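Here the complex is missing one protein chain, while the rest keep their positions.
Right, chain A next:
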């Protein structure tokens, strides 16, 4: 007999309240992690979307991209050794559109590579988001640091750095603008062990992302909220089942007296936990995916199914742990408990 189901049917209200709390908490978790992911995409898609690999910065820069200068000889050696390697530089700056409106961008230049847009002198390729601001192919843009004009050659999808759209420019133009002869960074795709070089510091992608100002702060606080919510939902399960179990001590006692296995009582509780979590998650996953599709373009919301799946598994695990810990009382209750204390 399915006692778990019978109990939920008889006490719909009680279980629906738990279900709706789990639903709200999980929806909030999905939304926050969608935001965290969206923001990190908005902050550093340029780096995030690169394949796995190693990043090199000059040691003297002390993990500040802006201060990094890689010696031309060192760069040459490294690029010679790794065919796919690319040296690149990033600087924040402004472009003025044809209406003289200033647009904040991140100027990026690189050696020739598939991983970055390579443009001719006097040309620029912009992040897709600039198109939404009314800039079109063929427009000519100016910059206060640049004597000539940039002709817009095209747009590239999802190229953001430090919350600004990326503007790919030619290395010569970059040198003129920032009076820099050396590149700041080298990226070597692939999982090979890094090349040890005294003057260079090596970063994995994750480590490198954390050197971007604001990235770490943003992600840490958002992830903290996500984990807080997960822990809260675990505690919710624990407290809810604890209260239910306390009320049901007498019942558990009598069930044990007539010969019901302790394991059966635990299974009953787990079934209820899984059912409620499942229902709540189904609704919150649907809603958050709808939000994912309907979110306005300039709202940084990006919730992948993979993240949803991982968080759902975490919810099930935490629900299991919460209910099981509170269920330890079930194990302890004696068959005589109810009989000696009167009516259930």
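Everything below uses one rule, namely that contacts are C-beta pairs under 8 Å (C-beta built on N, C-alpha and C of every residue); 3 or more make two chains touch, one makes a residue touch a chain; residues count from 1.
In this section, contacts and distances are computed from a predicted model.
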*Between "Serine/threonine-protein kinase RsbT", "DNA ligase (ATP)", "Putative hemin import ATP-binding protein HrtA" or "Ferredoxin", choose the name on the UniProt record of the chain that's been left out.*
"Putative hemin import ATP-binding protein HrtA"
*asked:* One chain is left out of this view; which of A:261, A:309 or A:332 touches it in the full complex?
replied: A:261
_Sole contact to the chain not displayed, among A:251, A:274 or A:291_ = A:251
_Selected residue (touches chain absent from view) among A:7, A:97, A:173 or A:201_ = A:7
*Can you list, in ascending order, the chain A residues touching the missing chain?*
1, 3, 6-7, 9-11, 250-251, 254-261, 334-336, 338-339, 342-344
